[in-house]
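One chain of protein is taken out of this complex; the other chains stay put.
Chain lettering (A and B) follows the sequence in which the chains are written, and residue indices restart at 1 in each chain.
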Amino acid sequence: MSPHTEPTLTAGRPVLEVEGMRIERTDIGAPIVTSLDLQLAAGESIGIVGESGSGKSMSAKALIGLLPEGVVASGTARFDGQNLLGLSERQWRSIRGRQIGMIMQDPFTMLNPVMRCGRILEESLLPERRLSRAERRAEAIRRLAEVGITDESVVERYPFQLSGGMRQRVAIAAALARDPKVLIADEPSTALDVVTQREVLALIKRIQAARGMALILITHDLRVAFATCDRIQVLYAGSLVETGRADDVRERPLHPYTQGLLLSEPPADRRVRQLVAIPGSVPSAADVQDRCSFSSRCRWAEDACRDGVPALAEVGEDRHSRCIRLPEIGAEMAALLSKSEERAVVPAEGRSDGALIDIVNIEKVFESGGRTVTAVDDVSISVREGESVGIVGESGSGKTTIARMLVGLESPSGGEIVIDGIPVRSWSALTPRDRRKLRQTVQTVFQDPYSSLNPMRTIGWALKEAITTHDRGGGNVEGRVAELLESVGLSASYAQRRPSSLSGGERQRVAIARALAVEPRVLICDEPVSALDMSVQAQILNLLQEVRTERGISCLFITHDLSIVRQASEYLYVMHHGKVVESGPTESVLDNPSVEYTAQLLNSVPRPDGQWLVTGDADEMAATRG
Amino acid sequence: MTGRAILLMIGKRLVALVVLVAILSFLVFSLVHIAPGTAVDAYLGGKPATPELVQLLTERYHLDEPFFTQYWLWLKDALVFDFGESTLTTLPVTDEIGIRLGPSAFLAVYAYVLTVLLGVVPGIIAALRQRKLLDRGLVAGAVVALSTPPFVMGILLLYLFAVLVPIFPAAGRGEGFFDQLWHLTLPALALALCVAAFLLRHTRASMINVLDQDYIMFARARGLSWGHVLFRYAFRNALIPVVTVSGALLAFFFAGAVFVEATFSLGGIGELLVQSAQSSDMPMIQALAILIAVLIVLANLLADLAYVAIDPRIRFEGRSA
Partner (left out) sequence: MTEAAVTAPRQLTRRRMKSRPPLLIGLCLGFMALVLLVAVFGEALAPQDPSQQDVLGSLAPPSAEHWLGTDGLGRDVFSRMLAGARSAIMGPLVIAVVAMVCGNLLGLLAGYRAGLVDSLLMRWVDLMVAIPSLLIIIVVAGALGGGYWLAVALLTILTIPTDARVMRAATLEQVPRPYVEAAKTLGVSNGRIMVRHIWPNIAATAVANSVIIFAGSLVAIAGLSFLGLGAAPGTPDWGQMLSENQPLLFTNPVASIAPGIAIALTATAVNLIGDWVYEKMSRRGAAR
């Protein structure tokens, strides 16, 4: 055996080793990440999974030397014999782009808006390769082809002339222009629609395999991580709580947080009786730096968990967990996991008679800058008494426009809407009596809980207004505010607080309470959980379910997420480009889609069977359409 | 936006200009009749009303015609740059204005160059040294400069650099290019500092906003040098909103010029306007009001064209400014 082994890139040889990386804000000394360890082998893909505030994005920035001012990283991150965390700006320049590349979340803001795509690629090429203008252009076109863009005219276009998916492809090509050994992808598909998300992730995986490049994928979505990565690191409030091979973590999580996250995610393939939600919301890293970071929300937490930070202990082959009670609670965790597999009783197909909302051949045309866009095109939808109806579709499918027309925020261009027997083509033409009746029939829960509450008013003020707007009779308004808060799982003391002191989940609870204040018969929920952390989503979905069964109200549930719609609706409409392409009982539509588009949507839901990211020619076609 | 679309935009703006000037000319013409006393009094400008003079003025300005006919006749004359004679000097208004255009133009160009230099450059430096001592100093200085109107700044500058340390002349406008430059330095500074302070704050805010954008970080993550990112990315994008406000800045600029010319007695258009306002020299006021309005609107059009040139999103999406 020769003592001189060639330094070939074989799997298993680590290219990047991070040990005890700590990131903190220097001005107030608050940690953002308390400790992160990572071993990345050549050609390997690691997923760092975490919710907001976990410190995952800051970790990515630390590993490419672009932390914002006032934030510093300590510890070691060994790469090619040097510690990245101690490099000077000059030294970083030989690392960034050439050794480590990065792409970020939002393709709409990542590319220079005043530069043509060809220029962006050309300037990203290695400067020491002295190429002529024509050669640079040819190289840019070749790089675009690598990311599946065969349309050469893209080099002449500005980023704002391209779709989100196309922009993300251009960004990937630019990030890889200097052929880095490691690619850090920070939520590369989060801002994209489900179908495009799959295409972009498949593209990254394909390039990774072709180049033998290592990948760090940073995501909030466990399903995406399982489907894309070899190994998973779960980050919670600034510290790693569990690491392991993707399949192992998925089949048997060994930390209560990982398990909670898995359970709170609604499965795509079946309806479960109730989601197992994690109570509370994500704490900041600074608040939990002296204890198990999950102890405040863990059902198994005891004093020992709050007494110092537990070590990240080896609990199996290539498997680590930070839970000190794992030996005691392992059995219980396994039992909970199998219990959650139970399927719910599938609701009987067939709908009740009384239509509460009847939308008939409705149409909505927007005019902007001389162009007309048909947002909703000849759509008919009905919501029956006590029923939960889902509308699923990608962005731009017209689903939100329908919700807005139902509550009078937009007027339809054609067709008819009948709510509880009152025709509501135009809200301004209604009598005050009818309008009041309608407001008490239909209420809305909006997508973004951060802006759906007036930031200058207290929670109590908002609820009081909701109660007194239609009921001037007075009575014990304070008492009813307290009742409402209680019915959404908040204590009466929340009435004194302002929205800024509430977490996203708490705000969405208040928004639901406000909608319930007029005791409506239909609740329109427009993406009610998509702005929330995964561990909080299940709480809100459960709350909506509870409210519905307790009060017997109907629900129109609008979402892009097929797994959520399976949990939350009995009857389903699938929308695409402003039209309803398929409708029927939720279970049968999702189990046996009859339309190509529904099947494509279903196919785009991340699944860990190894087939999800295998794409064919459809990928290339989709790339050039935008 | 194609060349044709740009021409179309210029065409539209010129039409708007004509409409604006038409409305304005009517308002300006009406001033004669709104002014205290009769129209003849307005044109007399304080001279004794001898029957001959009254007769002459009535004929000259068609004062015996109905109001709208008067306006029409006045407008026809105005279109060939005949605004009548100054009541103060009895010289034709257009001639008076003609001799005073030179110094005003020199001052305006000089002060504009200073404004851009003193506004944009320190604004960028302040943004790059955000929250450092230099940044705080520049921001504080900007507030003071912004609060000091050109006529106060003019007198302070005169005191500092013509009285205390006499390196600049206290009055006059000089002969020849360099002599004029020397004479007009203090007036140009007095005019530039206030507007530059506004520009500094705007540039700084815009630059800070741009430096915070994802595309800056993505460019650095690709290994592009800081200088490249700064020049090809940050400056270009930060200048877009700066160019956008430059139209509004022009209004400040023109008003300031009037005060500076009055302070330094430069014998320009602004000083002429003040003199004619003080002595209610009607024909002069009318001509100057229209001249200044046309200049401002044309300058605004230039600012809009610069905006189209610098931001491709406007060019392609036709989001008109």
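By definition in this document, a contact is a pair of C-beta atoms (placed from the backbone, for glycine too) under 8 Å apart; a residue touches a chain by one contact, two chains touch by 3 or more.
The structure displayed is predicted, hence computed values, not measured ones.
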Taking the full complex into account, find the residue in B:T50, B:T69, B:S225 or B:Q278 that is in contact with the omitted chain. B:Q278
Cross-chain touch to the chain not pictured, restricted to A:V18, A:M102, A:I172 or A:A191, is A:A191
Answer key for A:S59, A:T243 or A:T444 versus the chain not shown reads A:T444
Of the candidates A:I100, A:V249, A:V288 or A:A511, the residue in contact with the absent chain is A:A511
One chain is left out of this view; which of B:L91, B:A105, B:V143 or B:L302 touches it in the full complex? B:V143
Which residue among A:N83, A:S352, A:T372 or A:T469 touches the omitted chain? A:T469
The missing chain sits against chain B at residues 20, 24, 28, 31-32, 34-36, 42, 131, 143-144, 146-149, 151-153, 155-156, 158-159, 162-163, 170, 212, 247-248, 251-252, 254-255, 258-259, 262-263, 273-274, 276-278, 280-282, 285, 288-289, 292-293, 296-297, 300
In the full complex, which residues of chain A touch the absent chain? 51-53, 57, 68, 105, 187, 190-193, 220, 407-409, 435-436, 439, 442-444, 446-448, 450-457, 465-466, 469-470, 498-500, 504, 511, 514, 518, 530-533, 560
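The criterion applied here is as follows: only the chains that are shown with their structure count from here on.
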Any idea how many Å lie between the Cα centroids of chain A and chain B? 52
Residues of chain B touching chain A in the complex: 130, 213-215, 217-226, 228, 232-233, 236-237, 240, 310-313, 316-319
Spell out the part of chain A that touches chain B in their complex, as residue ranges. 61, 64, 66, 69, 89, 93, 95-98, 101-104, 106, 109-115, 123-124, 158, 160-161, 171, 174-175, 177-178, 369
